[in-house]
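The complex is shown incomplete by one protein chain, all other protein chains being positioned as in the whole.
Then we have chain A:
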Amino acid sequence: MHDVVTFQRVSKRFGATLALDEVSLSVPEGQIAVLLGLSGSGKSTLLRHVDGLQRASAGSVSVLGTDLATASGARLRALRRRVGFVFQQFHLVGALTVLENVCTGALGTLRGPRLGLFTYPKRVRQEALGHLDRVGLAEQAFQRADTLSGGQQQRVAIARALLQRPEILLADEPVASLDPESAGQVMGLLREISAEQNLTVLCSLHQVDLALSWGDRVVGLRSGRVVLDRQAAGLGRDEAMAVYSAVARVPAAA
């Protein structure tokens, strides 16, 4: 299986802080890679580099054969179309219907601005409804998005990302705002979809247990450096927890 995401000695500097420090990482197609680490360890920054929402200060990022150092404008948008993104705070427009929120996932393939469900082509609406059905929310299609619970809103956000027909799905702490039951549902959904569509998933998490049970591979970050990179199977809970301790040294090898 070929690699779809390749980071080579990537550093990112925000003023005086070094958010990423010479990160090298390759993710093969179809893998679920989980990023673990404290707040501020660089997990979100790393994910945002995959989608070109942020640009590396040094090193190279290559995603689906596109070099993100040079891509801009139409080429960058073309890449983003192939990469779905799910956020901790869902990022839905509360005042719009659930279905219209999902439809915004198709904007990359449509021309011109859209506002109002009727401005989206019928095939887009049909496909969007299909994805809502997939995440179990077809019945709520015409409710306002802000009338849904947190877990439901996150599933809508996943349906929105699926409408892009992505080859890679990025999830930035997708369950950090959810209760344990909804968190399990959302992670299970990601796992199923990944298996169904051979979708590569990069997901940052706070909970070691979730990482071990839902991920194929666990990558630990501390202060912008990769301090752990192992297959989830056979990785002990204590070894994974060590990512969170400031003093413990974890061998940075796979």
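List of remarks:
The criterion applied here is as follows: contacts are C-beta pairs under 8 Å (C-beta built on N, C-alpha and C of every residue); 3 or more make two chains touch, one makes a residue touch a chain; residues count from 1.
We adopt the following convention: contacts and distances are computed from a predicted model.
A single chain of the complex does not appear, and UniProt lists its protein name as "Phosphonate ABC transporter, permease protein PhnE", one of "Phosphonate ABC transporter, permease protein PhnE", "2-furoyl-CoA dehydrogenase 2Fe-2S iron sulfur subunit", "protein-glutamate methylesterase" or "Cytochrome d oxidase, subunit II (CydB)".
Here the missing chain is touched by one residue of A:147, A:198, A:213 or A:231, and it is A:147. Across A:12, A:131, A:160 or A:230, the single residue that touches the chain missing here is A:160. One chain is missing from the display, and on chain A it is touched by residues 51, 53, 77-81, 83-85, 87, 89-93, 95-97, 99, 104-110, 112-115, 117-118, 122, 125-126, 128-129, 138-139, 141-144, 146-147, 157, 160-161, 164, 170.
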